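A single protein chain has been omitted; all remaining protein chains appear in their positions.
Labels run A and B following the written order; every chain starts at residue 1.
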Amino acid sequence: MTTPGMPIGSPLPDPAAGQGGLDQPAVTESAAEVHVATKLEETSGPGQTEVLRVEDLTVSFPTDDGLVRAVRGVSYAVHEREVLGIVGESGSGKSVSSMAVMGLLPKSARIAGKILYRGDDLLKKSPKQQRALRGKKIAMIFQDPMTALNPVYSIGDQLAEAVLSHEIMPRKQALARAEDMLALVGIPQPKKRLDNYPHEFSGGMRQRAMIAMAVINNPDVIIADEPTTALDVTVQAQILETLVQVKDEVNAAIVLITHDLGVVAGMAHRVLVMYAGKPVEIAETDRIFYQPRMPYTAGLLGSIPALESGGSGSRLRPIVGTPPSLINLPKGCPFSPRCPLATDVCHESEPALEPTDELGHVAACHHWDQLADVDDPTVFFRTESEAV
Amino acid sequence: MSDPTTPGPGPVPAAAAAADVQGMTVVARTQAQMVRRRFFRHRAAMGGLIALLLIVLLAFSSIGFANVPGWWDKDYWSIATVENGGRPTLSVIPTWLGGSGVHLGEHPFGQDNVGKDYFALTMRGVQQSITIAFIVGIVGTVIGTLVGATAGYFRGRVEAVLMRFTDVMITIPLLVVAAVLGRRYGDSGIVVLGLVIGLVTWTNLARLVRGEFLALREKEFVEAARAAGTSARRIIVKHMLPNIIGVIIVSATLAVAAAILLEAALSFLGFGVRDPDTSLGRLISLYQSAFSTRPWLFWFPGVFIIAIALSVNFIGDGLRDAFDPRQNRVRD
Partner (left out) sequence: MLVFIVRRVIVSFFILLAATFVMYLLTANAGNPLGDLQESRAPNREALIEARIRLLNLDTPAPLRYFIWLKGAAGCLAPFVFECDLGQSVQGQDVSALLGVAFTQTLQLVIAATVLAMILGITVGIVTALRQYSGLDYTVTFSAFLFFSLPIFWVAVLLKEYGAIRFNDWLGDPTVPIGVAVVLGVVSGLFWMIVISGDRTRRLTTFAAAFVASAGALWLLSETQWFADPGLGVVVIAVTAVGLAFLTTALVAGFTYRNVLYAALASAGVGIVCHFALDSVLDDPSAMIIVLLALVTVAVGVGLGYALGGLQRRQAIQAAVLTGLGTGALLFLDRLLGAWDTYSDRVSGRVIATIGARTPNFQGTFWEEGLDRATHLILPTIAIVLISFATYTRYTRSSMLEVLNQDYVRTARSKGLAERGVVVKHAFRNAMIPITTLMAFDFAGVLSGAVITENVFGWTGLGKLFTDALTRVDPNPVMGFFLIAGAAAVVFNMLADIAYAFLDPRIRLS
């Protein structure tokens, strides 16, 4: 699936363009860690080498009201140049799991599991070793470019600092690199812009600067946490395009966190859907959009306005209800209170992430086969009158 | 088939507005509950509140006030013979611990050099100090809120005049202007003294309230109210002030704490409460040189000032945390 240049407005990947890099998925032993091995047909397609693997990551926060179990067993792997999309409702633990990878969680957080960067467990490393990787091998782009840059230092200063945090070199040299990076992310007159302060940049330019900062040390993994949510629509597309270009330039993998299925459709090779701190479905992007095997995913698809797949109008069909409290999780499937397919077994036992009808497609649902039986899985989320 | 005109799951605008109004009041109530809960959980603030209430109770019930008699049989003006060097008779160590038992005795806090009962004197001091501090706090808060709200709401020339006036008043150091006023009004009784000092302690709050109002003014609900033709007074009182009540209450509390110390300082310098009346600051001032011979004359009023100021400061801190919990949390 070649992503750059794809119009972001259309939520679904163009099937014709999509097949390039992603055929022949292979499955590893553990279903929860499925990844897609790919042929290196295109430079932008994912490579073979696994750069980041997260295994059974759990994060909880002790609070006054009890233990908040924000992440409850997340596993995934990303390869060189691969884009892994992580989607899920607000509060599903997307940011917390990626902050855990960055080692940026507050001290109060209790973290368990493994975070393997090229095979080394980051959680076993000393703070100093973690710091050496942070920003150098694993970089992060944040949601709000308006607040993510320090208002009192110039853009050049802040970019150079990213270099100087990992290498001692004359400032001039670091600034030169910063200038190159600004040029790379498409900021005109980069030399002049180095001396600007963040408030002299527009939102889109700041996010470009953030991207420049993230890639300045040639990282292997870039975690982009909702990089376009705070920007207006026209700028979003440009920023995503820049992100993909830059990724190819430095051969990095991207973990792209977003609410926006449209963004995922346009960019990601694979998608991980999170619900209540757990991955509930992992598959390659096309499968997620056309053959979801988890009702929650189907519900998300049903709430995309432009998705015209059941003949009904373009009415929003939000999933009713709210996500469960992460302090007192109910027994059984966390989605069961909101799930139209829920049965007794759903209220009793929480489904594990298991293989479905296609290699490399895993889902956590007792009744995934019911979704496989219908043409349009979003049908379960329609109101009566619509579903006729 | 679905009919886009029938009210489906999507709410119609009127219903939305109604739901919104309801939602807002619900939010407001839970907000107040949250504030209360956070305040009651704040241990230092609760300690402060209890201590303050106890001190007030003790001071006003012991020697009485106005024409209401108290349970303590001595007054703070009668001169008597000095017994046992005026030493305090208060004892808190029980006999079984080798002390002289728990009792108040004839003069629990001792006597001053002319034999006045020092407990009664101290209680009188507490009464006066607290009264002045509360008057100052209330007057300053009311004026500050009025000035700030008017300036922030009306903007334009009104704001310019009011804020320039505030700038002028802020230039005069509080202690200086309070001393000058105290020199003039110190012997007119504590109510007058409290009022005039209150007249000059509103400046910081005025700036604060104005800032908050400038921000609130742009909010939708204020614009909506204005568009609906609601009167300015009603918008200010009903819609805007409740939103910044936290700022005002916290500031008022801290103003009371500051006023306790200000009154003490003025009386100490001789520009506050005058003879024959007394206050805690005046007692310390009178007996500071007696420290090496009769230290209790110095300790008791001092301990009460500190206890009151500390209690009020803790209450203020608890209120601030309760209204703005964000201030005390950090991600890392």
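One rule holds in what follows: contacts are C-beta pairs under 8 Å (C-beta built on N, C-alpha and C of every residue); 3 or more make two chains touch, one makes a residue touch a chain.
Keep in mind the model is a prediction, meaning the values are calculated, not measured.
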Subject >> Displayed partners of the chain not shown (whole complex) >> reply: A, B
**OP:** Among A:Ile86, A:Met213 or A:Ile319, single out the residue that touches the unshown chain.
**Re:** A:Met213
**OP:** Give the residue, chosen from B:Tyr76, B:Phe119, B:Tyr153 or B:Phe271, that touches the chain omitted from the document.
**Re:** B:Phe271
Original post:
Of B:Gly156, B:Pro173, B:Gly229 or B:Pro276, which sits in contact with the chain we cannot see?
Top reply: B:Pro173
**OP:** Decide which residue listed in A:Asn150, A:Gln189, A:Asn218 or A:Asn328 touches the omitted chain of the complex.
**Re:** A:Asn150
Original post:
Mind pulling the chain A residues that touch the left-out chain?
Top reply: 102, 104, 131-136, 139-140, 142, 144, 147-153, 161-162, 165-166, 168-170, 197, 199-200, 210, 213
**OP:** Touching the hidden chain in the full complex, which residues of chain B are there? Just list them.
**Re:** 44, 164, 167-177, 179-181, 183-184, 257, 261, 264-265, 268-271, 281, 284-285, 288, 291-292, 298, 302, 305-306, 309-310, 313-314, 317, 326-332
